[in-house]
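Only a single protein chain was left out; the remaining protein chains are all shown in position.
Presenting chain A:
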Amino acid sequence: MEMSLKTNERVQEELEALEAILMDDISISYNERGCPELIKTTIFPSTANEVDKQYVCVTLEVKLPEEYPDCEPLVQLRNPRGLDDSTINHLYKSIKDKCAENVGQPVIFELIDLIRENLTESNLPTCQCAVCLYGFSEGDSFTKTQCFHYFHSYCLANHLSITKRHFQEEQDKLPAWQKSTKGFQATCPVCREMIECDIDELKTAHPPKELESAQKFEVTNDLRLLQERMRQLFSYQKSKGGIIDIEAEENKLLLITQSSEETASSESTEDPGPSLSNLNDPVLENGVLKKSQRCDVKMNSSDR
């Protein structure tokens, strides 16, 4: 009993100190017996409070077992932004070492410090741009959204111009009373949060460097084997009647449409379908490419 009281006091002291330093930036939840259970805080690199120079962040979650600090706490890193897997794995390892060294003493502030130091060192997004899938190189112009996602300005401009155009096209189709009064709202491609961006300014950015110097594509032996396997499966399934015959199905649909039009003209069967809005696209006809389409793009035509 005396032991657990003492433990509790030590934890209480540690948490009070943390609250005094971090104030609103830390949240502590207690269980039904009033013992602290979970501590959460989002950590940013130290950039002398220049918020727009903070390119990375991560949320630290510490669970305190009853025996803490005489045992290691359970640590989780959540919502990493601008950090790739290897940076996160490296952080986990340092955290583990730090916890092991500090058994018997309060360790949470040490952890926050350790993480902040690491973030400050790698305060340049190490993740990929989700639009082009290439990284950020020195000199690339990139944009950090309010939701802490990263894009080459060039790629984000592309995304926004196209979604804006799609929005406009959809609006033009609507009758006046259904049109949106708000206008186009840009959203983040990764998390769909609303973002504020100056598309015209982004458009002036140069293409990313890694993108410019990317490798060409080569047809490997593995690829040829897989292609062969695809062909075999196709022929086998075809011989079993397992392949959809688009033409036959379309004719059937046509018949159904015609006869239902005769009986119930109000029911529209003109549904363009969800995914292949353009099923007559010759490229996809019967699962076989038309000759004219097949030769358009060559595997390694990517070099300029």
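What we mean here is this: a residue touches a chain if its C-beta (ideal position, glycine included) is under 8 Å from a C-beta of that chain, and two chains touch if they have at least 3 such contacts; residues count from 1.
Just so we're on the same page, contacts and distances are computed from a predicted model.
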Assign the chain not included in the display its UniProt protein name, restricting the answer to "small monomeric GTPase", "UBC core domain-containing protein", "Ras-related protein Rab-24" or "Electron transfer flavoprotein subunit beta".
"UBC core domain-containing protein"
Just one of A:A100, A:I162 or A:L254 touches the chain that is missing; which is it?
A:I162
Which listed residue (A:K53, A:K93, A:H206 or A:K252) would be found touching the missing chain in the intact complex?
A:K252
With the missing chain put back, which residues of chain A would touch it? List them for me.
130-134, 158-159, 162-163, 189-190, 192, 211, 214-217, 219-220, 222-223, 226-227, 229-230, 233-234, 236-237, 240-244, 246, 249-250, 252-253, 273-276, 278-279, 281, 283-284, 287, 289, 293-299, 301-304
